[in-house]
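Here the complex is missing a single protein chain, while all its other protein chains stay put.
The chains carry the letters A and B, assigned in the order they are written, with residues numbered from 1 in each.
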Amino acid sequence: MPQALTQSPKSSRLRTAMLVGLACLASAHAFAQDIKRGGTLVLGSTQVARHLNGAVQSGAATALPSTQLFASPLRFDDKWNAQPYLAEKWSLAADGKSLTLNLRKGAVFHDGKPITSEDVAFSIMTIKANHPFSSMMGPVEKVETPDPLTAIIRMNVPHPAIVLAMSPALCPILPKHIYGDGQDVKNHPRNSVDVVGSGPFRLVEFKAGQRTVLERFDKFFLPGKPYLDKLILSINPDAASLMLGLERGDIHIVPFTSAPADLKRLAANPKLVISPKGYEGIGAINWLAFNLTRKPLSDLAVRKAIATAIDKNFISKALQGGYSPVADSPIHSSSPFHVTDTVRYPFDVKKAAAMLDAAGYKAGPNGERFKLTIDFYPGPDDQQKNPAEYIRTALKKVGITVEVRTSADFPSWAKKMATRDFDMSMDANFNWGDPIIGVHRTYLSTNIRPIVWTNTQSYNNPKVDVLLNSAGSVMDPTQRKAYYAAFQKIVTDELPVYFIDQVGYHTISQKKVGNVPSTIWGTASPFDEVYLK
Amino acid sequence: MRFFRQLLSRVLQALALVLAVVVLNFILVHAAPGDPVETIAGVSGGMSPELMAQLRLQYGLDKPLYVQLAVYMGKVLSGDLGYSYFFNLPVASLIGERVPATLLLVLGAVLSAFVMGTTLGVLSARKPNGVLSQFITVLSMVGFAAPVFWMGIMLVILFASVFPILPVAGMRSIDSSGGGIADVLDVLHHLVLPTFTLGLVYLAQYSRLSRAAMLDVLGADFIRTARAKGLADRVVLYKHALRNALLPVVTVLGLQFGNVMAGAILVETVFNWPGLGRLAFESVLRRDYPTILGVLLFASIVVVVMNQVTDMVYRLIDPRINAQ
Partner (left out) sequence: MTQIANAAAKVEHPTVEALRMFVRNPAANAGMVILLLVILVSIVGPLIYGADPFEIRAAPLTAPFTEEAWLGTDYLGRDVLTTLIYGGRATLLVGAVAALLSVSIGITLGAMAGYYGGRVDAILMRVTEFFQVLPALLFAMVVVSLFGAKLTIVTLAIGLVSWTGTARLTRAEFMKYRDLEFVRAERAIGAGNARIIWRVILPNALPPLIVSGTLAIGAAILFEAGLSFLGLGDPNQMSWGLMIGSSRQYVLSCWWAVAFPGAAIFVTVLAVSLIGDGLNDALNPKLRER
């Protein structure tokens, strides 16, 4: 409010207030008028969802449809703040050992039955027992339901990640009267057929590997929403086809696009909008993983030399078109826990060669010091495969001969990682919001297991264990940040992995799509506010 | 009576063959590195070891290979193809969903190639050095030498950017719903490019084969005899020669069904056609054992049946064999 208004006489103040009030009302009305109800939105994706139940299946592929079919207690905005969703009020106890959720009145499932705290309790315990991310609901002991609209989650230790774990992608609320029939929820037939959910859209058709068709649920607990009549999730493993569909107008929105060639080409298209927002929650980082059990990678000097021989700026700018910012930390830059005070390795070929000489790895007569192999996660080429091929060329310049090993498919690569059958490997890591969920698993010495995306590097530093466990068990964000700051410094100094860049995911949409989801979870959240202009 | 005994022995032989193929494939896919649980861990973005162990137990993957094989064979022989590890849906329904698409593609390609190819070949046989004949030679060269997926990609570029009159992906429009005439037309519209791409290879072959066979037959004795009898040229050509000329084409057609799978996989991949080829390929990538084996079983049965049918048709058409 401008200063002048507060000093005017009472009556004109009142008049001004009324005018302002009317103006606000008018603009709100006008805004509401701009939002047209109706229409069918087509979303294109290359990822195949196994089924539609996000309570027992993680990953972006399932999150896309699951967040439409099922509501969660809370949702998040683009500033990491929790917002009311199924729960209209919530409160975290000071000791961090209990979270109370107060559910809305009158919310119903797609079959008309009311959503109660019993369903919330059932869902959370189901997630705890079946969800692949065991650290998410790990400390949860039980969920009390003093009345049908109140659920109290009780944990045995302070669990700072519990509020984030209430996100749509991580905590879908399932109907107990359907899924509580004794069958294993992981393989429940109602996961892909006749799905009864709590979210803004209901299921029309699920064709495995092809498409999912959803339509508006008329009795959704947020009145007036969703705006769309229908939502179609179309699967096409060929990214080029998706881009074509966008250009032709058949497809309205394609999330998780990272190919620089596509982004560049479509940026010039006046009918399309490209946005990097919506991927902060997932926090994807490309890195070069080292197998610390193998010589000479067990030698820190060698790892530092390799890091110095790689031009991250080239990878980020030339290979990835400038769409993927350089990464210098295990924690994504959008996270409140990210710090910039980490150990860096500016690109310097001569220095790298000198480091190797000093460490005792002299070059042989043909210029070669030693051989290494590099594997890569077989996803889209531009994120892991191309950097791997570049790294081969880059390391050749300092006398390291690198052989690029392809894996025919994901299980072949995952097996190599799980059995430690690798020297170096280009991989991507998802933070999944709170570091407890997606970051700790790579560095804890207790997580050295024969499974992909655990501590496959065999990194073992007791100091780091203590830092991570401490950060995971205190509630005060300032304290947590201090622990994580120290952790980031150590890890970039000891290089179990070398962080390359943050995956440049973008959402491409037609201009006519309004309210493109851009919270920290992006398209992995309900589309209840999306509309077609 | 002898016919039935022959038929029975054929059927039993065919069955044994199919089962042998299934056993080999079972061993092969289980030998490939990684297992379905690792795939599921992959799409989940990571998984706790306890959950992985649970899944392995559920899918029976902890048992020794021969036990798993015995269990699977038992199920197959009782008609149960099992559930997909990846989708938790019955393999039979996954296959059933995709069979029409592949059938449409393959039959469309082969039949149109057969009709067009034999017509071209027969017509060109009248003037072995004429323009049509030379065109066929060139066409068959192109059809054989051009990699089918390259052809498909070039067509995609052509019809995606230059002449956007045909769809280049999928079997239906993305937002299609309901059936009826509109749906049939939609599918036909989408069918044009993939069928043409796959059919080109066969068109080339069939026109060459039928022309060569026609030329062969036209010089044969009994045709000369027929001509000498005074029948009109055209009747000679079509009635007597055609039958013999079709023989090699029919033989090749039947025997080719094995190669059809490979071509179908490539074409279905280029055009995102929701068929069995794509399902098989993606299932191998996902180590979805029940689905892989189910599709292979189905494909093997089709090939074996086609072999037998071809054999029988061959015997029917070839007058020399019948005479024996």
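In this section, a residue touches a chain if its C-beta (ideal position, glycine included) is under 8 Å from a C-beta of that chain, and two chains touch if they have at least 3 such contacts.
On a predicted model such as this, the values are computed, not experimentally measured, just so you know.
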So there's a chain missing from this view; which of the remaining chains does it actually touch? A, B
In the whole complex, not just what's shown, which of B:Leu57, B:Leu103 or B:Ile157 touches the removed chain? B:Ile157
Which residue from B:Leu77, B:Ala145 or B:Ala228 sits in contact with the chain not drawn here? B:Ala145
From the listed residues A:Val157, A:Val204 or A:Ala318, report the one that touches the chain absent from this view. A:Ala318
Note that chain B touches the chain not displayed via residues 13, 17-18, 20-21, 24-25, 28-29, 31-33, 137, 141-142, 144-150, 153-154, 156-157, 160-161, 216, 219, 255, 258-259, 261-262, 265-266, 269, 280-281, 284, 292, 296, 299-300, 303-304, 307
Missing-partner contacts on chain A, residue numbers: 238-240, 243-244, 259-262, 264-265, 318-319, 378, 380-382, 386, 389-390, 392-393, 403-409, 412
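To be clear about the criterion, only the chains that are shown with their structure count from here on.
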CA centroid of chain A to CA centroid of chain B, Å: 41
Contacts from chain B onto chain A in the complex sit at residues 32-36, 38-52, 55, 58, 83-84, 86-89, 94, 97, 160, 164, 168-170, 173-175, 177, 269, 272, 274, 279, 282, 284-287
Quick check on the complex: what are the chain A residues that touch chain B? 40, 42, 47-48, 50-51, 57-62, 130, 132-134, 184, 186-187, 189, 191-192, 207-211, 213, 230, 232, 234, 236-238, 241, 244-245, 248, 250-251, 408-416, 418, 430, 432, 438, 441, 449-454
